[in-house]
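Only one protein chain is missing from this complex, and each of the others stays in its spot.
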Amino acid sequence: MAVFSNAKNYRMAADVPLLIPEVNADHAAAIVQQRRLRNWSGCIITNANCSATPLVMALKPLQDTFGVRKVMVTTLQAISGAGYPGLSAYDMLDNAIPYISGEEEKVESETLKMLGNWDEGHGFTAASMVVSAHCNRVATREGHLECASIELGREADPEEIIAAWENYQSEPQQLKLPSAPEHGLLYSREPDRPQPLRDRDTGRGMTVTIGRLRRCPILHYKFALLGHNTIRGAAGGSILNAELCVSKGLV
Amino acid sequence: MAVFSNAKNYRMAADVPLLIPEVNADHAAAIVQQRRLRNWSGCIITNANCSATPLVMALKPLQDTFGVRKVMVTTLQAISGAGYPGLSAYDMLDNAIPYISGEEEKVESETLKMLGNWDEGHGFTAASMVVSAHCNRVATREGHLECASIELGREADPEEIIAAWENYQSEPQQLKLPSAPEHGLLYSREPDRPQPLRDRDTGRGMTVTIGRLRRCPILHYKFALLGHNTIRGAAGGSILNAELCVSKGLV
Amino acid sequence: MAVFSNAKNYRMAADVPLLIPEVNADHAAAIVQQRRLRNWSGCIITNANCSATPLVMALKPLQDTFGVRKVMVTTLQAISGAGYPGLSAYDMLDNAIPYISGEEEKVESETLKMLGNWDEGHGFTAASMVVSAHCNRVATREGHLECASIELGREADPEEIIAAWENYQSEPQQLKLPSAPEHGLLYSREPDRPQPLRDRDTGRGMTVTIGRLRRCPILHYKFALLGHNTIRGAAGGSILNAELCVSKGLV
Partner (left out) sequence: MAVFSNAKNYRMAADVPLLIPEVNADHAAAIVQQRRLRNWSGCIITNANCSATPLVMALKPLQDTFGVRKVMVTTLQAISGAGYPGLSAYDMLDNAIPYISGEEEKVESETLKMLGNWDEGHGFTAASMVVSAHCNRVATREGHLECASIELGREADPEEIIAAWENYQSEPQQLKLPSAPEHGLLYSREPDRPQPLRDRDTGRGMTVTIGRLRRCPILHYKFALLGHNTIRGAAGGSILNAELCVSKGLV
């Protein structure tokens, strides 16, 4: 039995892939070693925290093209991320809460594992970057909006960065996995996007929308990004992971 | 006639104070020169953008005690900041918008003027720090919540920082100005504060509440802060400015 | 040219059909007379106010089976009914407004025209019932929820009433019009439905959902009903009207 889990429990285990098919499809191979080490016939493959997922998808093309050294991210997360019944209406109506238990730690650690390497000899190696997160809950139903500032590995023009996002090629689209959106990433040139209400359902909730790229006076660039937390950031992500593993003959 | 303006127009003018009595009461003296240069009998004194105001109030004790080199801030701003009728309900219900026209520029520039110096010979000198802002609109009625990461001028323990906030003495309280809150700043040790709904009315809307101080993996520290945008960040601020100028015999 | 209008202007005109294909498809024939009287080659056909539409759809099977004498209805209407930009977020967040200009009058008059008769000799005759409406705006995006109390023309058991709704046959479904939902009406036996969020998209926004049928101590019965105001109650209704007229060879 192959378990595709959206729970936090095994995500950081040394032999368990934390998988986003558009980002680190090669990590899936770790389950061969996992089976051997645990003497399992089945396996477990996890997907990441709902805030880390779209961030990692937005960072991956930049990491590949320019390198990424520092990521400062502030999230505006939807109430559905807390499950059901989750947050009290009395806490959320006309309010925002600057705290989600354990969330900042997950974003800071899971991002490094997903953007890191896996090989059979060394297992998982974390990416050599630093991530700092501020996590907030806001009164939206679905869709985590995130404001990121980044320092790249080298200088780059805005159009190079946008091109890196727009030209990024990834396995789910090449393999035509059933749940894969046409575009894993979309860059919007509208001045006020992405917005949870208007962009969360892009690609049936599987596309991450990026916008507002501009210079950051402290790190190199700032931008906003958005992912659907209960589709791409939860069940939809698990299903895409399963489709990838089936397609690669791993399960 | 003395004009105490909350509009953006004169804020950055070379002879116009951008005043928060708890922060830069000495800037008020610039109106003497302003009158002479403009050949006015009256004067104009401005108060800052509603997002810059509470940020500056939170930074001032840190600047005085440790120095501040870098400030990365992401705002979650209330709908009342847009005036009336302001935002359409159809744009805001179940949504957040990562853009407010001109707002990031104001936060980045006004902060430096307010935390800078004024003297009669040189006029206003901007503070030597860098500020980077991401400004968002969220579905709250009043109270701008802000997530800040800062680099200080020297190393400091968390308790030193909290002490700097808690022990900060400022003129409006010493002068017992009628609109001055008992505390210009309050630090909350609750894990999930400040929140717009629960903290905006502290000090009749004139107190800035700070919370969640913790280490930042990229800059030195992270924290959250909150100010009432239509009281401290608007009319209440103008009135306190007027009270200060009257008290000092400047108008 | 045939004009299918969602505007209020011609709705109550003596020669203009106010058409819901599930309810009064025979009224469409009035355009033959309209063309002659106005010496037009084209014609105008209107659809009703977004609150009147789902109410009329829920009443029609009861009128056919039992007669309907009195209808007391209180609406909880979505913000999209006010158009864009429509209502200010500052008026709607944490609020409800017991007034919508002209709305109660429209519900009270349009309902009678739609449930009345048309024949070539007499034109439109209003249904002989009385309608009283209280119209409210609430903080929902889409979907008008309505609480109705009715007096029927004769005694009836609850199951007879539900059967009247469930067995109602109407032309759009029989003609398989492209925009017709599989069911014009659905009765939900859940205790807390219909709800705007969960029921508005039923039948791609073209189905009216009814629930909570129970005895009324004053009139005979009470129930709740819900229709999607910007689909069934606006553009979707106009399109279905056009499909009906084309299908009948009237345009």
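Lettered A, B and C in written order, each chain numbered from 1.
By definition in this document, a contact is a pair of C-beta atoms (placed from the backbone, for glycine too) under 8 Å apart; a residue touches a chain by one contact, two chains touch by 3 or more.
What you are looking at is a predicted structure, and each value in this text was computed from that prediction instead of being measured.
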{"item": "Displayed chains contacting the withheld chain", "value": "A, B, C"}
{"item": "Identified contact with the non-displayed chain, of C:Gln33, C:Thr74, C:Asn117 or C:Gln173", "value": "C:Thr74"}
{"item": "Option touching the unshown chain, where A:Leu87, A:Ala133, A:Ile161 or A:Val251 are the choices", "value": "A:Leu87"}
{"item": "Candidate in contact with the missing chain, chosen from C:Ala82, C:Val130, C:Ala235 or C:Leu250", "value": "C:Val130"}
{"item": "Contact set of chain A toward the excluded chain (per top definition)", "value": "79-80, 84-94, 139-141"}
{"item": "On chain C, residues whose C-beta touches the chain left out of the figure", "value": "70-72, 74, 76, 94-99, 108, 130-132, 134, 136, 138-141, 145, 147, 149, 191-198, 211-212, 216-219, 222, 224"}
{"item": "Missing-partner contacts on chain B, residue numbers", "value": "93-94"}
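In this section, only the chains that are shown with their structure count from here on.
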{"item": "Magnitude of the superposing rotation for chain A and chain C (Cα, nearest 5°)", "value": "180"}
{"item": "Centroid spacing, where centroids are CA-atom means, of chain B and chain C in whole angstrom", "value": "52"}
{"item": "Centre distance in Å when chain A and chain C are each reduced to the mean of their C-alpha atoms", "value": "45"}
{"item": "Sites on chain A at which at least two other chains make contact", "value": "94"}
